Each structure stands twice: as structure tokens, then as C-alpha cells.
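Can you keep this structure in mind? I'll have questions shortly.
Of the protein chains in this complex, all but one are displayed in their positions.
== chain A ==
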Amino acid sequence: MDNIAGQNQGGKIAVNITVIILVLLWLLPTIGLFVSSFRERDQISNSGWWQAPFSVDLNFRARVAADGARQEGDLYVLEGNLFDDPEIAEAFPDGNGSVSAFGTRAVAPDEFAPGTATELRSGGTLTVQADGSFRLESAEPIDRGPTVYIAAETPPRFTLLNYDTVLNANGMDRAFINTLTVTIPATIIPILIAAFAAYALAWMDFPGRGVLIAAVVGLLVVPLQLALVPLLSLHTSIGIGQSFLGIWLAHTGFGLPLAVYLLRNYMVGLPRDIIEGAKVDGATDFQIFTKIILPLSFPALASFAIFQFLWTWNDLLVAKVFLPSGAESQVMTVKIADDLLGSRGGDWGILATAAFVSIAVPLIVFFTMQRYLVRGLLAGSVK
């Protein structure tokens, strides 16, 4: 009834179409990446991912051996099938390829339609049929086979080769483990520290509480950029340097304002009766915290854990500064941004696969725990 255009059928359709367009715009780029990661390098650079389910014209080169040549009257004849060439045969495992054009020069691999006869520069006439069979006639004895280029409809092919390369040859497996190593302690450690502080700020009365809460709100927006130089030199001077320990500490510190803020907002909303009842019964603050507050705050704890997990998993800045730049400690974001984009800039299959490996875990977390994420967002934005 109060929808913007929901009063008539036409309006409803317009709304649906608009939303469909927006959803597609939001979804298609990611799908493109996903599809590309399963395609071979040749296929990627010859047709867009949106054509992946269809056949593509790919160019092949066949070096025909001259040893099958025979004499027919005055002519020397060489016959055979280009699909027997080992390299081409590999691309057409079921042997049903079809030539859409052929040529004899690398600059014009699709000069002639199948069935036409063409003069070779080395002498002789070459005919290639659509099924790949060819016939070379020459007045001279054929002692060197011609090089023939063909364009052939290649069926769509999907492969796990990229994943194999990325994980085994490119060291992405190591980067994956490094990312996990950074993420898990950096997610777990701040939670407890923040939970105690949040309880104090929510349910304990002491002078200066308001100022502290305001300070936490202020610290929420401090740009991390400020922290990089002073903290790195601090870490170096106390002997931590660039290391996993350093990045755990850094992520803990940077995640605390959000953690304290989120948890305090949640804890303040817990029913006062329960807590006061427990106090009357003689429970200490420590007992109230561990036995009542902590279990009741589970949704808020989960929200923060998801945020911190996504943030540390996806982070590039802190990892670049607080971890050494060698391959043995590179996380995935650094690996992709500094390593793969530089050295494999043109290898789209590898890039797509590496990106997909790095976003797979956050996507799983996102889709399974969306409820907590939304709840956290709603509690976390300063109202």
C-alpha cells in the first residue's frame, strides 16, 4: 500500500524490473570472475566470459610432416587430416572439430574458406576441407611439409588447471594459510578484552564513564594511516619488528573501538532486572559478567567476530606494513596486489582464480552468518 509505485500492476512490474537490473549489475561482475577462473587462457583471451557456454573460433597451427607423400602420375600428393596433429588433437579430445577457415601465413590464419584451393609459396596447391582433411598437390617432389593455420570451432571447455597453478605453482596455498594465521588470533583476542571493558562502560558506575564512551566513539574514526609509522617504529624498537605477533597486536588495537562500542550498545539494552537481581543475591561483578552478561551477549559477540574476521581477512594496508614482504609471510591480498598483478598482469585466468580463492571464505561466512552481520551493522552505526 505504501510502496513507491505499488498501487497498480504496471508500477509493480516497473519496480521488479528495476530491481532485477540493479541485482544483475551487482552480481554480474562477480559471476564473470567466477566463470573466468574455470576457463583456459586461450579461451579467455578469445571470447568474453559471457560467451563461455558457447563454442569459440580458436586458431591452431599444424606442421604437417612430408613423409606420407606419394606420386600420382605427374603429381606428387600429400594427404592427411589436420586434426591428427598432436597439438590440435589435444584441443579436440572427442575428434569432432570442424575447420571454419584456413590459411598458410601466420598473419592471416583465416584467409580461405574450407574447400578452396590455394597456391603455396613453396609451390603446389593446398586444399583443406571442413572436416580437417587436406590435399597438397605439387609438380615437385614434396620433401618438406607445409605449415597450415586453421580456425576451428572449439567447444566450451572448463578446467581446474588455473586452480592447480594458483595453489601449487604460485604459492597461493601458502598465502591462504598466512591469511588464516593472521585472521584467527586477530579475531579472537580483541573479543574478551572488549567484552570486559564494554561491561564496565555499560553497567558499572564510576566517574569519567561518559568521557570514556565519547573517547571510544571518537577513536572509531581515527584513520589507520596515522598508526602505521609510529607503531612500526615502536614495534621495531621493542623487538617485535615486522612479524605475525606485530600484526596480531595491531589488528587487536585497531578492532577494539568497534568491539567496545558494539558490545556496550548491546549490553546496555539487556534487562536491568536480571542484573540487579543477581547483585541482590550477592553475585560479584565478575560472576555477573561471566555467568549472565557473556552468554546473553552472544549475538553481539558473533556480530563483532564476523566484522573483525572479514576486516582482517580482507585487509591490505595493515598486512603490507606490519608483515615482512617475503613470500613466506605474504597474505593473499598482498600476494595478489603486489605479486600476481605485477608479474602475471596479463594472465587473466590466474588472476581470476587467485581472486576467487581469496574471496571464497568471506563469501561463505557472509552467506551463512548474514543475520549476525546485519544485526551488528544496525547496532554499530552511531545513531
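The definition used in the following text is that contacts are C-beta pairs under 8 Å (C-beta built on N, C-alpha and C of every residue); 3 or more make two chains touch, one makes a residue touch a chain; residues count from 1.
What we mean here is this: contacts and distances are computed from a predicted model.
For the chain that is left out, the UniProt protein name among "AIM24 family protein", "Sugar ABC transporter permease", "2-oxoacid:acceptor oxidoreductase subunit alpha" or "Iron uptake system component EfeO" is "Sugar ABC transporter permease".
Considering A:Ile213, A:Ala278 or A:Ala302, the position touching the chain not shown turns out to be A:Ile213 (whole complex).
Of the candidate positions A:Pro223, A:Pro271, A:Pro295 or A:Gly326, contact with the hidden chain is made by A:Pro223.
When the omitted chain is restored, the residue from A:Gly48, A:Pro156, A:Gly241 or A:Gly269 that touches it is A:Gly48. Against the chain not shown here, chain A presents residues 1-7, 11, 15-16, 18-19, 22-23, 26-30, 32-33, 36, 44-50, 177-178, 180-181, 184-185, 188-189, 192-194, 196-197, 199-201, 204-206, 209-210, 212-231, 233-234, 244-245, 248-250, 252-254, 256-257, 260, 284-286, 289, 310, 313-317, 320-321, 329, 333, 336-337, 341, 348, 351-352, 354-355, 358-359, 362-363, 365-367, 370, 373-374, 377-378, 381-383.
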